[in-house]
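Here it is, the structure, as C-alpha coordinates.
This part shows chain A:
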Amino acid sequence: MLTAIVFMPAVAAIVLLVAPARTPRTAFVWSWILVSVVELLLVVIVWVGYRPRGGFGWTENVAWIPTAGVGYRVGVDGLSLPLVALTAVLFVAVAIYSLRETRRVKSYVCLFLFLQAVCLGLFVALDLILFFVFFDLSIVAMFFLIAGWGHEAARAAATKFFLYTFLGSLALLLGFIGLYLAASPHTFDMVVLTRTDPLAGRGAYAGLVLFALALGLAVKTPTVPFHTWLPPAHTEAPAAGSAILAGVLLKMGTYGFVRIAMPMLPDTWRRYAVVFIIVGVISVIYGALVALAQTSFKRMIAYTSVNHMGYILLAVGAAGALSGTDTQARSLAVTGAVTQMVSHGLLTGALFLLSGALYDRGHTYEMADYSGLAARTPVFAGLTAVAAFGSLGLPGFSGFIAEFQIFTGSLASATVATIVAVVGILLTAAVFLCALQRIFLGPLRLPDAPGSARAFPDLRASETAAVVPLLVFAVAIGVAPRLLLDVIEPTARILTQLVAR
Partner candidate 1 sequence: MSTVLFWVLAPLAAASGFLVFRFNSMARATISLLVSFLATGGLLILLGLGYLGVVVILMMVMEMVIMAVFMIAYMMNPAGLMPMAMYHNRRWSLVIGLATFVLLAGGIVVVPWPHRAATPPKDPTFQLGTALMGAQMLTMITLGFALFATMVAAVVLATHRGRYDRFGDDLKRRPAADPVRGGVER
Partner candidate 2 sequence: MTLQLFLLLAAALFAIGLYGALSQQSIVMIMMGLELMLNGVTVAAGAFWHYIAPTGSGQVIVVVVVVAMAVEMAMGFAATTAIFRARDVDMTDMAADLKR
Partner candidate 3 sequence: MSHLSWLAWLLLAVPLVGGAGLTVAGRRVNSLAPILGVAAAAGTCVLAVVAAGVRPAASAPLLDGIPAVVRVDGLSAVMVVTVAAVTLAVLVFSVGEFDQDENRGRFFGLMLLFAGAMLVTVTSTGLALLLMGWEVMGATSYALIAYWWHEPRRVAAANTAFLTTRAADLGLYAAAGAALAGGVTGLDLADLPKASAPWLAVATVGIVLAAFGKSGQLPLSFWLSRAMEGPSPVSALLHSATMVAAGAYLLLRVHPLLGASGWGEPTVAWLGAVTALVMGLVAVAQTDLKQLLAASTCAQIGFIILAAGAGGVSGGTMQLVAHAATKSLLFLAAGAWLTALGTKQLPALRGAARRYPIAGVTFTVGIVSLAGLPPASLWVTKDELLAAALDRSPGLYAVGLAAAVVSAVYSVKAVWYVWQPEEANAVAGFDTERVGTREISHTMRPPLLALSLLAATLGLLAVPAVAEPLRRALGVAGEPSPHWWELALSAGLALAGSGLTWRWGARPVPVAAPVKGLLHRWLDLERAAHLLVVRPTLAMASASAAFDDRVLDRGVHAIARSSVALARMTARLDDGGVDQAVAAVAAGTRWLGQQARLLQTGQLHTYYAQAAVLFAMLALVLVVVR
(Lines give C-alpha, C1' and ligand atoms only; values in the text may rest on other atoms or scores of the structure.)
Protein backbone atom coordinates (compact mmCIF):
# COMPACT_ATOMS: atom_id res chain seq x y z
CA MET A 1 0.00 0.00 0.00
CA LEU A 2 2.67 2.47 1.00
CA THR A 3 4.70 1.33 -1.94
CA ALA A 4 1.77 2.17 -4.18
CA ILE A 5 1.52 5.58 -2.58
CA VAL A 6 5.19 6.27 -3.02
CA PHE A 7 5.65 5.04 -6.52
CA MET A 8 2.39 5.97 -8.16
CA PRO A 9 3.46 9.56 -8.80
CA ALA A 10 6.78 8.36 -10.15
CA VAL A 11 5.06 5.99 -12.51
CA ALA A 12 2.68 8.74 -13.52
CA ALA A 13 5.66 10.97 -14.22
CA ILE A 14 7.18 8.37 -16.50
CA VAL A 15 3.89 7.87 -18.31
CA LEU A 16 3.55 11.60 -18.82
CA LEU A 17 7.15 11.83 -19.98
CA VAL A 18 6.43 9.62 -22.93
CA ALA A 19 3.21 11.42 -23.70
CA PRO A 20 3.38 13.22 -27.04
CA ALA A 21 4.60 16.76 -26.84
CA ARG A 22 1.48 18.08 -28.50
CA THR A 23 -0.78 17.05 -25.65
CA PRO A 24 -2.53 20.18 -24.42
CA ARG A 25 -0.80 21.67 -21.47
CA THR A 26 -3.75 21.53 -19.13
CA ALA A 27 -3.98 17.80 -19.71
CA PHE A 28 -0.71 17.39 -17.87
CA VAL A 29 -1.82 19.43 -14.90
CA TRP A 30 -5.18 17.74 -14.75
CA SER A 31 -3.58 14.33 -14.73
CA TRP A 32 -1.33 15.54 -11.96
CA ILE A 33 -4.34 16.73 -10.01
CA LEU A 34 -5.98 13.39 -10.59
CA VAL A 35 -2.93 11.52 -9.38
CA SER A 36 -2.58 13.62 -6.28
CA VAL A 37 -6.24 13.29 -5.42
CA VAL A 38 -5.97 9.54 -5.73
CA GLU A 39 -2.86 9.73 -3.57
CA LEU A 40 -4.81 11.67 -1.00
CA LEU A 41 -7.54 9.06 -1.00
CA LEU A 42 -4.98 6.32 -0.53
CA VAL A 43 -3.46 8.24 2.34
CA VAL A 44 -6.91 8.57 3.88
CA ILE A 45 -7.28 4.81 3.65
CA VAL A 46 -3.91 4.40 5.32
CA TRP A 47 -4.91 6.88 8.00
CA VAL A 48 -8.16 5.12 8.71
CA GLY A 49 -6.50 1.75 8.63
CA TYR A 50 -3.65 2.73 10.92
CA ARG A 51 -4.32 0.69 14.01
CA PRO A 52 -1.26 0.05 16.12
CA ARG A 53 -1.28 2.44 19.00
CA GLY A 54 1.93 4.26 18.47
CA GLY A 55 3.87 1.52 16.73
CA PHE A 56 4.45 1.10 13.05
CA GLY A 57 1.61 0.19 10.76
CA TRP A 58 1.34 -0.74 7.11
CA THR A 59 4.92 -1.96 7.23
CA GLU A 60 6.63 -3.60 4.31
CA ASN A 61 10.05 -5.13 4.47
CA VAL A 62 11.87 -6.35 1.42
CA ALA A 63 15.54 -7.18 1.26
CA TRP A 64 17.24 -4.71 -1.02
CA ILE A 65 20.99 -4.76 -0.52
CA PRO A 66 21.32 -7.23 2.32
CA THR A 67 25.11 -7.28 2.25
CA ALA A 68 25.17 -3.57 2.93
CA GLY A 69 22.50 -3.82 5.59
CA VAL A 70 20.10 -1.87 3.42
CA GLY A 71 16.51 -2.89 3.02
CA TYR A 72 13.40 -1.54 1.44
CA ARG A 73 11.58 -0.97 4.67
CA VAL A 74 8.57 1.29 4.88
CA GLY A 75 5.86 1.90 7.40
CA VAL A 76 4.03 4.69 9.14
CA ASP A 77 3.50 5.68 12.73
CA GLY A 78 2.20 8.69 14.54
CA LEU A 79 5.20 10.78 13.60
CA SER A 80 5.21 10.07 9.91
CA LEU A 81 1.55 9.58 9.11
CA PRO A 82 0.63 13.24 9.72
CA LEU A 83 3.49 14.31 7.49
CA VAL A 84 2.49 11.86 4.79
CA ALA A 85 -0.99 13.29 4.92
CA LEU A 86 0.37 16.82 4.87
CA THR A 87 2.42 15.98 1.80
CA ALA A 88 -0.57 14.53 0.02
CA VAL A 89 -2.71 17.54 0.83
CA LEU A 90 -0.08 20.08 -0.14
CA PHE A 91 0.56 18.43 -3.44
CA VAL A 92 -3.12 18.50 -4.30
CA ALA A 93 -3.16 22.19 -3.52
CA VAL A 94 -0.02 22.88 -5.49
CA ALA A 95 -1.33 20.86 -8.42
CA ILE A 96 -4.49 22.88 -8.52
CA TYR A 97 -2.53 26.07 -8.17
CA SER A 98 -0.35 25.04 -11.10
CA LEU A 99 -3.27 25.12 -13.51
CA ARG A 100 -2.06 28.59 -14.35
CA GLU A 101 1.49 27.54 -15.15
CA THR A 102 2.36 28.05 -18.79
CA ARG A 103 6.09 27.43 -19.03
CA ARG A 104 7.27 23.97 -20.10
CA VAL A 105 4.37 22.34 -18.36
CA LYS A 106 5.27 18.79 -19.23
CA SER A 107 8.62 18.79 -17.49
CA TYR A 108 7.18 20.90 -14.71
CA VAL A 109 4.48 18.38 -13.94
CA CYS A 110 6.83 15.43 -14.25
CA LEU A 111 9.31 17.01 -11.89
CA PHE A 112 6.61 17.72 -9.37
CA LEU A 113 5.28 14.19 -9.60
CA PHE A 114 8.78 12.92 -9.06
CA LEU A 115 9.19 15.24 -6.10
CA GLN A 116 5.91 14.03 -4.72
CA ALA A 117 7.07 10.43 -4.84
CA VAL A 118 10.31 11.41 -3.18
CA CYS A 119 8.65 13.34 -0.39
CA LEU A 120 6.19 10.61 0.40
CA GLY A 121 8.96 8.06 0.25
CA LEU A 122 11.06 9.94 2.75
CA PHE A 123 8.35 10.01 5.35
CA VAL A 124 7.50 6.35 5.08
CA ALA A 125 11.11 5.16 4.90
CA LEU A 126 12.19 2.97 7.78
CA ASP A 127 15.68 2.44 6.52
CA LEU A 128 18.38 5.04 6.84
CA ILE A 129 19.63 4.59 3.32
CA LEU A 130 16.17 4.64 1.85
CA PHE A 131 15.62 7.80 3.86
CA PHE A 132 18.83 9.25 2.54
CA VAL A 133 18.00 8.35 -1.04
CA PHE A 134 14.78 10.29 -0.84
CA PHE A 135 16.44 13.07 1.14
CA ASP A 136 18.96 13.61 -1.61
CA LEU A 137 16.57 13.23 -4.49
CA SER A 138 14.33 15.86 -3.00
CA ILE A 139 17.24 18.27 -3.25
CA VAL A 140 17.85 17.33 -6.87
CA ALA A 141 14.23 17.72 -7.90
CA MET A 142 13.90 21.01 -6.07
CA PHE A 143 17.10 22.27 -7.64
CA PHE A 144 15.70 21.77 -11.09
CA LEU A 145 12.40 23.33 -10.13
CA ILE A 146 14.05 26.44 -8.80
CA ALA A 147 16.56 26.69 -11.61
CA GLY A 148 14.03 25.96 -14.32
CA TRP A 149 10.99 27.88 -13.22
CA GLY A 150 12.32 30.49 -10.85
CA HIS A 151 12.69 34.23 -11.14
CA GLU A 152 15.63 36.33 -12.30
CA ALA A 153 18.42 35.14 -10.04
CA ALA A 154 17.13 31.59 -9.84
CA ARG A 155 20.25 29.82 -11.01
CA ALA A 156 22.49 31.25 -8.37
CA ALA A 157 19.91 30.63 -5.70
CA ALA A 158 19.33 27.09 -6.89
CA THR A 159 23.03 26.35 -6.92
CA LYS A 160 23.41 27.73 -3.45
CA PHE A 161 20.47 25.69 -2.31
CA PHE A 162 21.89 22.56 -3.87
CA LEU A 163 25.40 22.99 -2.55
CA TYR A 164 24.30 23.91 0.92
CA THR A 165 21.70 21.25 1.42
CA PHE A 166 23.88 18.67 -0.26
CA LEU A 167 26.56 19.42 2.29
CA GLY A 168 23.94 18.78 4.90
CA SER A 169 22.89 15.54 3.32
CA LEU A 170 26.44 14.26 3.21
CA ALA A 171 26.96 15.13 6.83
CA LEU A 172 23.82 13.18 7.48
CA LEU A 173 25.23 10.28 5.52
CA LEU A 174 28.34 10.24 7.66
CA GLY A 175 26.12 10.13 10.69
CA PHE A 176 24.16 7.24 9.23
CA ILE A 177 27.36 5.37 8.58
CA GLY A 178 28.35 6.00 12.14
CA LEU A 179 25.13 4.42 13.32
CA TYR A 180 25.49 1.56 10.89
CA LEU A 181 28.96 0.70 12.04
CA ALA A 182 27.94 0.81 15.66
CA ALA A 183 25.12 -1.65 15.19
CA SER A 184 25.89 -5.29 15.46
CA PRO A 185 25.24 -6.83 13.03
CA HIS A 186 25.69 -3.77 10.83
CA THR A 187 22.36 -2.51 9.61
CA PHE A 188 20.60 0.61 8.42
CA ASP A 189 17.26 -0.62 9.69
CA MET A 190 15.73 2.25 11.64
CA VAL A 191 13.52 -0.02 13.70
CA VAL A 192 16.41 -2.17 14.78
CA LEU A 193 18.66 0.81 15.44
CA THR A 194 15.95 2.41 17.51
CA ARG A 195 15.37 -0.73 19.48
CA THR A 196 18.95 -1.60 20.16
CA ASP A 197 20.35 1.88 20.78
CA PRO A 198 23.75 0.80 19.46
CA LEU A 199 25.66 3.86 20.57
CA ALA A 200 24.66 3.71 24.21
CA GLY A 201 27.63 4.67 26.33
CA ARG A 202 29.89 5.41 23.38
CA GLY A 203 30.80 8.90 24.57
CA ALA A 204 32.73 10.89 22.02
CA TYR A 205 31.91 8.63 19.11
CA ALA A 206 28.22 8.99 19.74
CA GLY A 207 28.71 12.70 20.12
CA LEU A 208 30.35 12.92 16.71
CA VAL A 209 27.59 10.87 15.13
CA LEU A 210 24.99 13.14 16.66
CA PHE A 211 26.95 16.14 15.49
CA ALA A 212 26.96 14.87 11.92
CA LEU A 213 23.27 14.04 12.04
CA ALA A 214 22.39 17.34 13.64
CA LEU A 215 24.45 19.29 11.16
CA GLY A 216 22.74 17.60 8.24
CA LEU A 217 19.30 18.04 9.65
CA ALA A 218 19.95 21.57 10.81
CA VAL A 219 20.90 22.64 7.33
CA LYS A 220 17.76 21.16 5.91
CA THR A 221 15.47 22.44 8.67
CA PRO A 222 17.05 25.14 8.58
CA THR A 223 18.18 26.61 11.86
CA VAL A 224 20.32 29.63 12.47
CA PRO A 225 23.10 29.88 11.35
CA PHE A 226 22.60 27.36 8.54
CA HIS A 227 19.59 29.08 7.08
CA THR A 228 21.13 31.44 4.58
CA TRP A 229 20.23 29.26 1.64
CA LEU A 230 16.58 29.56 2.48
CA PRO A 231 15.70 33.18 1.70
CA PRO A 232 17.21 33.28 -1.79
CA ALA A 233 15.85 29.84 -2.61
CA HIS A 234 12.38 30.90 -1.57
CA THR A 235 12.58 34.28 -3.17
CA GLU A 236 13.64 32.89 -6.50
CA ALA A 237 11.58 29.71 -6.54
CA PRO A 238 8.23 29.56 -8.26
CA ALA A 239 5.32 29.82 -5.84
CA ALA A 240 4.42 26.16 -6.10
CA GLY A 241 8.02 25.20 -5.50
CA SER A 242 8.23 27.47 -2.48
CA ALA A 243 5.10 25.96 -1.05
CA ILE A 244 6.55 22.48 -1.32
CA LEU A 245 9.98 23.59 -0.20
CA ALA A 246 8.59 25.19 2.93
CA GLY A 247 5.72 22.85 3.42
CA VAL A 248 7.38 19.51 2.92
CA LEU A 249 11.12 19.75 2.40
CA LEU A 250 11.85 21.67 5.56
CA LYS A 251 9.94 19.02 7.47
CA MET A 252 12.44 16.45 6.34
CA GLY A 253 14.95 18.06 8.63
CA THR A 254 12.71 18.28 11.65
CA TYR A 255 11.29 14.86 10.98
CA GLY A 256 14.81 13.54 10.98
CA PHE A 257 15.28 14.84 14.50
CA VAL A 258 12.29 13.01 15.89
CA ARG A 259 12.69 9.93 13.74
CA ILE A 260 16.43 9.40 13.83
CA ALA A 261 18.45 11.64 16.09
CA MET A 262 16.31 11.35 19.20
CA PRO A 263 15.38 7.68 19.41
CA MET A 264 18.63 6.28 18.06
CA LEU A 265 20.98 8.33 20.22
CA PRO A 266 18.94 8.84 23.37
CA ASP A 267 21.65 9.36 25.93
CA THR A 268 23.70 11.55 23.64
CA TRP A 269 20.62 13.51 22.78
CA ARG A 270 19.96 14.07 26.42
CA ARG A 271 23.51 15.19 27.00
CA TYR A 272 23.44 17.76 24.25
CA ALA A 273 19.78 18.69 24.46
CA VAL A 274 20.68 22.11 25.74
CA VAL A 275 22.48 22.84 22.48
CA PHE A 276 19.34 22.16 20.52
CA ILE A 277 17.32 24.24 22.91
CA ILE A 278 19.66 27.17 22.48
CA VAL A 279 19.81 26.84 18.72
CA GLY A 280 16.04 26.59 18.66
CA VAL A 281 15.56 29.71 20.71
CA ILE A 282 18.05 31.65 18.65
CA SER A 283 16.25 30.56 15.50
CA VAL A 284 12.95 31.62 16.96
CA ILE A 285 14.02 35.09 17.94
CA TYR A 286 16.46 35.69 15.16
CA GLY A 287 14.13 34.45 12.44
CA ALA A 288 11.34 36.63 13.70
CA LEU A 289 13.54 39.69 14.01
CA VAL A 290 14.98 39.34 10.56
CA ALA A 291 11.52 38.73 9.16
CA LEU A 292 10.42 41.94 10.82
CA ALA A 293 13.04 43.87 8.90
CA GLN A 294 12.19 42.44 5.49
CA THR A 295 10.69 44.53 2.77
CA SER A 296 9.89 41.64 0.47
CA PHE A 297 6.76 39.70 1.31
CA LYS A 298 8.18 36.36 0.26
CA ARG A 299 11.49 36.78 2.02
CA MET A 300 9.56 37.70 5.10
CA ILE A 301 7.59 34.49 4.98
CA ALA A 302 10.82 32.61 4.40
CA TYR A 303 12.28 34.01 7.59
CA THR A 304 9.17 33.21 9.57
CA SER A 305 9.86 29.62 8.55
CA VAL A 306 13.17 29.86 10.36
CA ASN A 307 11.24 31.12 13.34
CA HIS A 308 8.66 28.36 13.21
CA MET A 309 11.26 25.67 12.80
CA GLY A 310 12.98 27.08 15.84
CA TYR A 311 9.98 26.14 17.99
CA ILE A 312 10.30 22.57 16.83
CA LEU A 313 13.94 22.47 17.76
CA LEU A 314 13.15 23.96 21.13
CA ALA A 315 10.52 21.30 21.70
CA VAL A 316 12.66 18.36 20.72
CA GLY A 317 15.52 19.76 22.76
CA ALA A 318 13.31 20.23 25.77
CA ALA A 319 11.96 16.72 25.35
CA GLY A 320 15.51 15.52 25.81
CA ALA A 321 16.28 17.61 28.86
CA LEU A 322 15.09 15.44 31.67
CA SER A 323 15.51 17.74 34.61
CA GLY A 324 12.43 18.15 36.72
CA THR A 325 9.80 17.24 34.26
CA ASP A 326 7.34 14.47 33.82
CA THR A 327 6.52 12.40 30.80
CA GLN A 328 3.38 14.35 30.05
CA ALA A 329 5.31 17.55 29.47
CA ARG A 330 7.84 15.89 27.21
CA SER A 331 5.17 14.06 25.31
CA LEU A 332 3.36 17.36 24.89
CA ALA A 333 6.50 18.96 23.54
CA VAL A 334 7.05 16.21 21.01
CA THR A 335 3.40 16.19 19.99
CA GLY A 336 3.58 19.92 19.65
CA ALA A 337 6.65 19.64 17.48
CA VAL A 338 4.96 17.23 15.09
CA THR A 339 1.82 19.32 15.08
CA GLN A 340 3.93 22.34 14.29
CA MET A 341 5.38 20.54 11.29
CA VAL A 342 1.93 19.87 9.92
CA SER A 343 0.67 23.29 10.81
CA HIS A 344 3.60 25.12 9.31
CA GLY A 345 3.25 23.06 6.16
CA LEU A 346 -0.37 24.01 5.71
CA LEU A 347 -0.14 27.67 6.65
CA THR A 348 3.19 28.56 5.11
CA GLY A 349 2.27 26.55 2.04
CA ALA A 350 -0.84 28.67 1.73
CA LEU A 351 1.11 31.86 2.32
CA PHE A 352 3.62 31.02 -0.36
CA LEU A 353 0.91 30.22 -2.86
CA LEU A 354 -0.69 33.55 -2.01
CA SER A 355 2.61 35.33 -2.44
CA GLY A 356 2.80 33.71 -5.85
CA ALA A 357 -0.60 35.15 -6.67
CA LEU A 358 0.69 38.53 -5.56
CA TYR A 359 3.71 38.24 -7.81
CA ASP A 360 1.61 37.16 -10.77
CA ARG A 361 -0.35 40.35 -10.48
CA GLY A 362 2.20 42.94 -9.48
CA HIS A 363 5.49 41.34 -10.62
CA THR A 364 7.21 42.24 -7.42
CA TYR A 365 7.33 40.99 -3.86
CA GLU A 366 8.22 44.41 -2.44
CA MET A 367 5.61 45.28 0.11
CA ALA A 368 6.25 48.99 -0.33
CA ASP A 369 4.93 48.79 -3.87
CA TYR A 370 1.48 47.79 -2.71
CA SER A 371 -1.10 49.35 -0.49
CA GLY A 372 -4.77 48.92 0.23
CA LEU A 373 -5.21 45.84 -1.91
CA ALA A 374 -8.11 44.77 0.25
CA ALA A 375 -10.26 47.20 -1.69
CA ARG A 376 -9.41 45.65 -5.03
CA THR A 377 -8.99 42.03 -4.04
CA PRO A 378 -11.07 41.24 -0.97
CA VAL A 379 -10.86 37.47 -1.31
CA PHE A 380 -7.11 37.57 -1.69
CA ALA A 381 -6.80 39.92 1.26
CA GLY A 382 -9.13 37.85 3.36
CA LEU A 383 -7.36 34.57 2.68
CA THR A 384 -3.99 36.12 3.29
CA ALA A 385 -5.19 37.61 6.53
CA VAL A 386 -6.57 34.27 7.65
CA ALA A 387 -3.33 32.50 6.75
CA ALA A 388 -1.30 35.20 8.45
CA PHE A 389 -3.29 35.02 11.65
CA GLY A 390 -3.06 31.28 11.55
CA SER A 391 0.66 31.55 11.11
CA LEU A 392 1.07 33.91 14.03
CA GLY A 393 -0.45 31.29 16.26
CA LEU A 394 -4.01 32.39 16.72
CA PRO A 395 -6.19 29.85 18.52
CA GLY A 396 -8.63 28.23 16.21
CA PHE A 397 -5.79 27.44 13.84
CA SER A 398 -3.35 24.59 13.92
CA GLY A 399 -0.45 26.86 14.78
CA PHE A 400 -1.80 27.60 18.22
CA ILE A 401 -2.32 23.95 19.04
CA ALA A 402 1.27 23.32 18.08
CA GLU A 403 2.86 26.24 19.80
CA PHE A 404 0.81 25.95 22.95
CA GLN A 405 1.88 22.36 23.36
CA ILE A 406 5.47 23.25 22.65
CA PHE A 407 5.58 26.04 25.19
CA THR A 408 3.62 24.19 27.81
CA GLY A 409 5.67 21.07 27.37
CA SER A 410 9.03 22.81 27.22
CA LEU A 411 8.76 25.30 30.04
CA ALA A 412 9.55 22.85 32.77
CA SER A 413 12.82 21.60 31.35
CA ALA A 414 13.93 24.71 29.52
CA THR A 415 12.40 27.52 31.49
CA VAL A 416 14.45 30.49 30.44
CA ALA A 417 14.65 29.36 26.85
CA THR A 418 10.94 28.84 26.60
CA ILE A 419 10.14 32.17 28.13
CA VAL A 420 12.45 33.83 25.63
CA ALA A 421 10.93 31.81 22.81
CA VAL A 422 7.43 32.82 23.76
CA VAL A 423 8.41 36.34 22.82
CA GLY A 424 8.75 34.93 19.31
CA ILE A 425 5.02 34.68 18.89
CA LEU A 426 4.73 38.35 19.72
CA LEU A 427 7.36 39.16 17.11
CA THR A 428 5.64 37.04 14.48
CA ALA A 429 2.43 38.79 15.30
CA ALA A 430 4.17 42.09 14.65
CA VAL A 431 5.65 40.72 11.44
CA PHE A 432 2.35 39.64 10.02
CA LEU A 433 0.40 42.65 11.20
CA CYS A 434 2.91 44.97 9.58
CA ALA A 435 2.78 42.99 6.36
CA LEU A 436 -0.98 42.96 6.26
CA GLN A 437 -1.07 46.64 6.96
CA ARG A 438 1.45 47.49 4.30
CA ILE A 439 -0.01 45.41 1.52
CA PHE A 440 -3.69 45.22 2.08
CA LEU A 441 -4.81 48.09 4.25
CA GLY A 442 -4.71 51.82 3.83
CA PRO A 443 -5.33 53.72 0.59
CA LEU A 444 -5.16 51.75 -2.63
CA ARG A 445 -1.86 51.79 -4.49
CA LEU A 446 -0.66 49.31 -7.08
CA PRO A 447 2.79 48.82 -8.57
CA ASP A 448 3.54 51.15 -11.47
CA ALA A 449 1.48 54.29 -11.68
CA PRO A 450 -1.54 54.25 -9.40
CA GLY A 451 -4.76 53.85 -11.29
CA SER A 452 -2.90 52.54 -14.32
CA ALA A 453 -4.59 50.12 -16.59
CA ARG A 454 -2.81 47.08 -15.24
CA ALA A 455 -5.37 44.47 -14.41
CA PHE A 456 -5.22 43.48 -10.80
CA PRO A 457 -7.91 40.85 -10.52
CA ASP A 458 -8.90 39.06 -7.38
CA LEU A 459 -7.93 35.42 -6.89
CA ARG A 460 -8.96 33.13 -9.68
CA ALA A 461 -10.93 29.98 -9.02
CA SER A 462 -7.90 27.72 -9.28
CA GLU A 463 -5.90 29.84 -6.85
CA THR A 464 -8.73 29.96 -4.37
CA ALA A 465 -9.34 26.26 -4.73
CA ALA A 466 -5.68 25.64 -3.98
CA VAL A 467 -5.43 27.83 -0.91
CA VAL A 468 -8.78 27.33 0.77
CA PRO A 469 -8.38 23.60 1.51
CA LEU A 470 -5.08 24.28 3.23
CA LEU A 471 -6.68 26.86 5.47
CA VAL A 472 -9.66 24.61 6.10
CA PHE A 473 -7.34 21.89 7.29
CA ALA A 474 -5.50 24.38 9.47
CA VAL A 475 -8.76 25.48 11.05
CA ALA A 476 -9.95 21.90 11.40
CA ILE A 477 -6.84 21.04 13.35
CA GLY A 478 -7.17 24.20 15.36
CA VAL A 479 -10.76 23.54 16.33
CA ALA A 480 -10.73 19.79 16.59
CA PRO A 481 -7.11 18.87 17.27
CA ARG A 482 -7.99 15.37 18.40
CA LEU A 483 -8.26 14.31 14.76
CA LEU A 484 -4.54 14.78 14.51
CA LEU A 485 -3.39 14.36 18.07
CA ASP A 486 -5.00 10.94 18.46
CA VAL A 487 -2.53 9.72 15.90
CA ILE A 488 0.51 11.60 17.13
CA GLU A 489 0.24 11.22 20.87
CA PRO A 490 0.77 7.47 21.31
CA THR A 491 3.91 7.62 19.20
CA ALA A 492 5.08 10.75 20.94
CA ARG A 493 4.78 8.95 24.24
CA ILE A 494 6.79 6.05 22.91
CA LEU A 495 9.39 8.47 21.64
CA THR A 496 9.73 10.17 25.00
CA GLN A 497 10.19 6.79 26.60
CA LEU A 498 12.85 5.95 24.05
CA VAL A 499 14.68 9.19 24.73
CA ALA A 500 14.49 8.60 28.44
CA ARG A 501 16.23 5.23 28.14
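Inclusion criterion for the candidates: all candidates are chains of the complex that A comes from, given by their letters.
Here is the rule we go by: contacts are C-beta pairs under 8 Å (C-beta built on N, C-alpha and C of every residue); 3 or more make two chains touch, one makes a residue touch a chain; residues count from 1.
Remember, predicted model here, so these are calculated numbers, not experimental data.
Trainee: Pick out the one candidate among 1, 2 or 3 that is in contact with chain A within this complex.
Mentor: Result for chain A: touching candidate is 3.
Trainee: Which stretch or stretches of chain A touch candidate 3 in the complex?
Mentor: The contact residues of chain A facing candidate 3 are 163-164, 224-225, 228, 231, 286, 289-294, 324-326, 328-329, 331-332, 335, 372, 374-375, 378, 382, 389, 393-396, 400-401, 404-405, 407-412, 415, 418-419, 422-423, 425-427, 429-430, 433-434, 437, 440-443, 481-482, 485, 489, 492-493.
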